[in-house]
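First the structure, in the form of structure tokens, and then the observations on it.
In this view, the complex is presented without one of its protein chains, the others remaining in place.
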Amino acid sequence: MNHEPWLAALTGELRRHGVGPDLTGHVVAEAATHLLDSGESPLRVFGAPETYARAVVDSLGGPDVRPPRRQPGPVRLAARGITKRYRGRTVLDRVDLTVRAGQIAAVVGANGAGKSTFLRICAGLLSPDAGTVEVHGTLGYCPQDGGTAEFLSADEHFVLIGAGRGLGRAEARRTGRAEASGLAWTPPRRTQARHLSGGTRQKLNLVLARLGEPDVLLLDEPYQGFDRGTYLDFWHEVWRWRDAGKAVVVVTHLLNQLDRVDVVLDLSGERAA
Amino acid sequence: MNQERRAQWLRGVLDLCVLALLSRGESYGYELSQALRAHGLGAVQGGTLYPVLLRLQRSGLLTAHWREGGTGPARKYYRISPAGSAALRAAAVDWSAFASSVGTILREEPKR
């Protein structure tokens, strides 16, 4: 009986739940031995991979043993007094945001509160009516949708964006694939972007924003279409980037991750003012 | 026996049973599950057993090491630690007292 798919799923789930690689290896190897000895189906002995992973995590006394947060570094992004009006309606009214190296900022607010507009202004894709944005370092931007070329494969995207960042072909492909594996994704060799599912295309989008390791990452709800596991992977990656000293700005309407970010910019009240 | 009730009882004492079995010598997960079954506790699935072993190991009551088997694959062997033996002795006394109290209540003649 082939237990590999179940064991692989368990590995993924343990990692998603923040279990380190060593312990994950032990737990999976022990489960594999047991299955070999008993000859029973993994679902019967251990249950679903996610359920078992959660039981393991519970027995550790809590998920996600994270290293202590380091002191934030120098200012990477400083937006001051950003004001934007659309047809007489003020969408953004003197919005300020400062993000330092090693910090995650969440931009929250209801639909139409101007979250994407604010991010596009920070990326320099849109001009504000007033205000300035200062960026210290290189910028990476992941749009909500679009941002990929329909008829190109993932590898061709890596080469194209990588060349802009000064990466050679082989290096760009290698870096892109390494980043993709962080999202539990192995880009297919030939498949063109138009044949990828919505969630997978967003993974590509996210990997492209990371190519060349920019100092400031602007992510506009990049997890649309992600399943739950990938969503958790995404946040693990964001924390990893933070720990590597990047400044990350994430537009989100989901509030359950806010305890894990350093700065919150709430745009909900903007229009009422 | 009512399966659900037995599972409920077992949840409270599985760690003690594991400690007791290991106090007679080191063992590994599958062997422990067989021993529990042989003692009439039914099938204790890996999904229940290993998290208990992990918790006992993390709290220092068990030590564990990997060893190549003569024929089979490498196995994770568990051994009771001195702290584990002490915990087992204390818990065994508590359990006897608890079980005898329950027994007394269950055996009492109903009053007329």
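Labels A and B are assigned to the chains in the order they are written; within every chain, residues are numbered from 1.
Here is the rule we go by: contacts are C-beta pairs under 8 Å (C-beta built on N, C-alpha and C of every residue); 3 or more make two chains touch, one makes a residue touch a chain.
Operating definition for what follows: contacts and distances are computed from a predicted model.
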* The hidden chain: which UniProt name fits, "Heme exporter protein C", "ABC-2 type transport system permease protein", "2-oxoglutarate ferredoxin oxidoreductase subunit beta" or "ABC transmembrane type-1 domain-containing protein"? -> "ABC-2 type transport system permease protein"
* Structure fact -> The omitted chain touches A
* Please pick, from A:5, A:164 or A:188, the residue that touches the omitted chain in the full complex. => A:164
* Which listed residue, A:9, A:29, A:139 or A:264, touches the chain dropped from view? -> A:139
* Structure fact -> Which of A:7, A:31, A:154 or A:208 touches the missing chain? It is A:208
* Can you list, in ascending order, the chain A residues touching the missing chain? => 121, 123-128, 131-141, 143, 146-152, 156, 159-161, 163-166, 192, 208, 211-212
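We take it that only the chains that are shown with their structure count from here on.
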* Between chain A and chain B, tell me the centre distance in angstrom, where each centre is the average of that chain's C-alpha atoms. => 42
* Can you name the residues of chain B that touch chain A in the complex? -> 28-30, 33, 45-48, 50-52, 54-55, 58, 66, 72-76
* **Contact footprint of chain B on chain A as seen in their complex** => 26-27, 29-34, 36-38, 44-47, 51-52, 55-56, 58-61
